[in-house]
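Every protein chain except one is present and positioned as in the full complex.
Presenting subunit A:
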């Protein structure tokens, strides 16, 4: 089920129609407050969130939704401005599309985010104080379950698959976001920041996800 938060009735109706044609169950909200309310009652699989909203804006709505649930959020940015994109990703968005959006593009992004991480028959891996359970699709830190969004989980599983090896942002984008050959590497950076905030003891001095300047990221407890 898709929760569409968009203030313009025509866009709401048009996108709603397009998403329904793709086989999604669509709930719509006209304001950020209403969106947060709907999120609580209807537990959608994904949120498509406009940034320009009356009342609380998309960034704030995104933050409030993040506090409630680990639901994937795709931002609709009106300007495609770098500022909007960065602020949206910092607020916790998993991905973004720029208006006027091609329905095919939006659909592809939704499918990519929604594609469930496939559980693999595998032993539980232990990396330092981190336990990654690829079969049960959960992560424990000091034996406490870490609550990750699907994108964050996918990122961590992808990185930890090859500890010690450097993955470029482009490789990560293709693997996690399923973006074709030219994605926005800031998605990776923003998601790494959020992941670090959840799994690192001191996010500014990461033990697990290391930045390799000029190349990408490397997983490996130090």
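Just so it is clear, a residue touches a chain if its C-beta (ideal position, glycine included) is under 8 Å from a C-beta of that chain, and two chains touch if they have at least 3 such contacts; residues count from 1.
The criterion applied here is as follows: contacts and distances are computed from a predicted model.
Chemist: Please identify the absent chain by the protein name in its UniProt record; candidates are "YIEGIA protein", "histidine kinase", "NADH-quinone oxidoreductase subunit F" or "Urea ABC transporter membrane protein".
Modeler: "histidine kinase"
Chemist: Check each of A:14, A:55 or A:163 against the chain that is not shown and name the one that touches it.
Modeler: Touching the chain that is not displayed is residue A:14.
Chemist: One chain is left out of this view; which of A:63, A:99 or A:141 touches it in the full complex?
Modeler: Touching the chain that is not displayed is residue A:99.
Chemist: Tell me, which residues in subunit A touch the chain that this view leaves out?
Modeler: Touch with the absent chain occurs at residues 8, 10-11, 13-15, 17-18, 21, 76, 78-82, 98-104, 180-182, 184-185, 214.
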